[in-house]
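As you look at this complex, bear in mind that one protein chain is not there, while each of the others sits in place.
Going in written order, the chains are labelled A and B, and every chain counts its residues from 1.
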Amino acid sequence: MMKFIGKNMDRLDGVDKVTGAGTFATDITAPGMLYGKILRSPHPHARIVKIDTSEAEKLPGVKAVIHHGNVPNNPFNTAAPMYTTVPYLKPVLDQLIFCEKARYVGDEVAAVAATSEKIAEAACKLIKVEYEVLPAVLGIEEAMAADAPDIHPPEITPEGKNIVAEIIRIPPGPPSDALQKGFDEADVIIEEEFRTNVQKQCQMENMAALAIVKPDGSITVHCTTQTPHPTKAILAKAFGVPASKIRVTNPPYVGGGFGSRIGLSGKSEVVAVALSMATKKPVKVVYTRKEDFTATDTRHASIVNVKLGAKKDGTFVALDLKGYTNTGAYCTFGAELPGVLGAMTLAIYNIPAIRYYGHSVYTNRTPAGAMRGFGNPQGNFALERVVDMMAEKLGMDAKELREKNIAKAGDPWFLPYPCSSSELAECIRKCAKSIGWERRGNLNKDSSHIKRGLGMAVGTHVSNAWPFCVDYDNAYVAIQSDGSVNLSVGCCDMGTGISTSLPQVCAEALGVKWEDLTITFADTASTPFTIGNHASRGAYAQGTAVKAAAEDAKQQVLDYAARLFKVSPEALTIEDSIIKPVEAKDKGVTVVDPTTLPGAIEEAAAAPVPPPRDHKIVKPVNTQGPQKGISLEGLAYYAHIRNKQFIGVGRTIPPNAPPWHCVAAEVEVDTKLGTVEVIKMAAAHDVGTAINPKIVEGQIEGGVVQGIGYALSEEILYDSKGRQAHTSFSAYMVPTAEDVPEIDTFIVEGSDQSGPYGAKGAGECGLVCPASAIANAVANALDVKVNELPMTAERVYELINNH
Amino acid sequence: MKKITVNFTLNGDAVEVSCEPDKMLVDVLRENLFLTGTKIGCREGECGACTVIINGDAVNSCLIPAAKVMGKEIQTIEGVADKGKLHPIQAAFIEKGAVQCGFCAPGIIMSAKALLDKNRTPDRGEIREAIAGNICRCTGYVKIEDAIRHAVRVLNEKSARGGEK
Partner (left out) sequence: MWQKYLFPEDVKEAVSILSSSNGLARVIAGGTDLMLDIEGGRHVIEKLVDLSRIEELDQIREENGIIKIGANVTCTKVATSELIQRKAPALSQGARKLGSKQIRNIATIVGNVVRAQPAADTAVPLVALGAVVEVVSANGTRTMKILDTYGAGFAESNIDSTSELVTFLYVPAHGEQEGSAYVRLDKRKALSLPVLNVACKISLAGETIKAASIAMGPVGPGPRRAVDAENALAGSNTSAENIHSAAQLVRNQCDPRNSLVRGSKRYRVAVISELAERAILQAVACAKA
């Protein structure tokens, strides 16, 4: 019977956040602080011929003006894993603090530190930049054409014109004839192309960094990064400063992330540090919402080609997948993301012959990087549409076709870790029941202009980035001299509740009272290295390290206590911060002073000098039972006055395990206008064990609503001059509270052994399937092909009228 | 530029601020009064992170010149708890899991409070209308609505027992 795992513990940061007392990077100030503002390129592609900062420097209140010519130019990549990637993908370090050539509208050209934001903005306008405008390309096909301009030096695009890094092939190596043989077995083959548009994370807190560079060269940065430790490493590289002189911290909260700041938060940290170096004062850089839209990583727009072959009984025999992702002006995550698109899409169904070919393409648009799902939503949309089309062609129910082919626990597959568990079949059952799947096909009996449809999608994801990226964690658990416990882990809580879930793992593993446990997190000065929070890895990977640290601490405590009890350590356990015999688990014990235990008496007698006088400062514990126990406080104090602290250390590389999910949607389409209304969503997730079910539900629900936006209304389009058209919340339509349908959320518990207490990844999973399910529902309602997201009213209207 | 003096009531206390004449209320709250609970999400009135209550109405403080609030009664998130005791709305947000990153929370709690201070029996449409001007990207609004409905129940129970408002 678990005390903390699976329990809806109230979030530890709840009171801070509902009272406004909790601080975010945008709230932090420092004495003598200056404000930094960035000058950005108005051109999508332009050489910078000359920068004249003289007028700007003269403006009263301006303390520094910086640009490519007067800051370090060590190349880096703002994306964390890219900087520390595994050997078989070479790092693409194609970014500088300020560009030497503008590659998109918004590229950082210069920055000013001044005594107010207003003055800094005014000074930016006084910087004179002479540009030589170059031809620009915005689309994938356009950028790959032979006559397209080279956005980066061709040396870094050896695979082809504007092709980022290496082409991803699954399986690796040159193609064999296995795939063709697979298609030869097919009775039906469907081949389709799909396009998805740019989506934006729209986390509520904008990018922010307060950098304090001191005269001794030490650098402190309070910022919005999701990965403090890797960000520290990036800053060390960018500035040529030892990492040991740098401290990066969230102070302690981050207002959302969704992938927008894995690594640097746009350029806010590097610009703030550079300005602080130049002015020798603290400098704060806070992005505006417009800068967030135009100059921070978006989701990749994509073109995905699917060719699926099946036998007439519905068995899938071959799948050929191609993915092209528009990574914009800089690589950030563009090298590895196409791999995730391919891998996660190929992994859903058990298909004997599979192949993936994919890569990113540079264009003169806002860089695309990591956004919740990381390529998976794009591939999922494409394949799940084709599965529905296949079902229709075969005359089979779309749910049954999926159930027949989904990968099952223990199935062999191509991923470098086992398919260790899957409750996807149960997820499908739950969604189908909730949405009323049996009604599908019978919803539009009359000739009303309102058409109803049901759709479903299934998918998988990861529980961290091992072994695709460098991925590991450390944690320590230090028992204080009063028995209270500090857990230290460098995670970032951007809303996922990891700063509550990890203490739940720790408290469970250690046996300590909830109120005695405090977590220190995010600050690189007081936590050991963790790769941070992305890839849905918090609970699984960081939880593994925390569990190891707690178990290590527990072992040290039991080893020590065993000497006092004069039993072997295996005979003892810790429960509710009381060390007691194992047989007394779940039962009361009489808590005694450790000095009265037989081993302690022996120790005292054998001591060459009298032992230290034990002050009566340990609180008595008034429980009773036939056996004896000692409080953790009593033991910790006993040890402390004998010069010992129990510090458990966890150093772990996680394995990986697939979470699974199913989403079903019911929609209503007004065929006279093309508008789509979502009536109901059902989402069922196999996350193994939900450490905190309420938190997991919150992640799923948030993902569903982001998915509604991805499906119907969210996109960033560009005009012919390469300028973003959607640059504010008034143009970019995320769902409001009045846009949310009924949502049924199901956590389906599974039995995976690889993660802490059976947990698997959850964070990104919520956004993998909802748009695919809605697309399938719309296609079902209208009996049309849906091949593009988002399904705006205008696009749907065209589909209806060109049918 | 000559500074102006603005007097208003903030969370029940009389307050006097000296600031530039064109400073916006949200900046006066955060910078002059060091109350950083009210957040800035967009500065365009499009996200509600800056929501405060003025004379009983929820408004976007990023669009209100400080000068405009002369003589008015303003409530911010810092004034919602009563001497450390959480308001039922705040307690409900924690209990129902309605808080994730917390950046929208102050604004959305103020919108909910403005509603419940006037209307103790809101229907679903009225609750949604009250918070539709607050963007939350984390929760999908589901548990936020649960929390507000729960707060309604708690507040009505308190009244029924003759308790505090």
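Quick note on the criterion: a residue touches a chain if its C-beta (ideal position, glycine included) is under 8 Å from a C-beta of that chain, and two chains touch if they have at least 3 such contacts.
Here the structure is a predicted model, which means the values were calculated and not measured.
**Q** Which chains here would be touched by the one that got left out?
**A** A, B
**Q** Can you work out which residue in B:15, B:67 or B:81 touches the chain that's missing from view?
**A** B:67
**Q** Check the options B:31, B:73 or B:129 and report the residue that touches the missing chain.
**A** In the full complex, the listed residue that touches the missing chain is B:129.
**Q** Tell me which of B:36, B:51 or B:76 is the one touching the absent chain.
**A** If we include the chain that is not displayed, B:51 is the one touching it.
**Q** For chain B, which residues lie in contact with the unshown chain of the complex?
**A** Its contact residues with the unshown chain are 1-2, 4, 21-22, 24, 43-46, 48, 51, 57-60, 63-65, 67-68, 70, 111, 129-130, 132-135.
**Q** When the complex is taken as a whole, what residues of chain A touch the one chain not shown?
**A** 672-675, 713, 717, 719, 725-726, 729-731, 733-739, 792-794, 797-798, 801
Keep in mind that, in the parts below, only the chains that are shown with their structure count from here on.
**Q** Averaging only over C-alpha atoms, locate the centres of chain A and chain B and give their separation in whole Å.
**A** So the centroids are 30 Å from each other.
**Q** Can you check the complex and tell me which residues of chain A touch chain B?
**A** Answer in residue numbers: 8, 10-11, 13-24, 26-27, 201-206, 253-256, 258, 288-289, 494-497, 694-695, 697-698, 701-706, 728-730, 734-738, 740, 743, 745.
**Q** In their shared complex, at which residues does chain B touch chain A?
**A** 30, 35-44, 46-47, 49, 76-78, 80-81, 86, 90, 93-97, 99-106, 109, 128-129, 131-145
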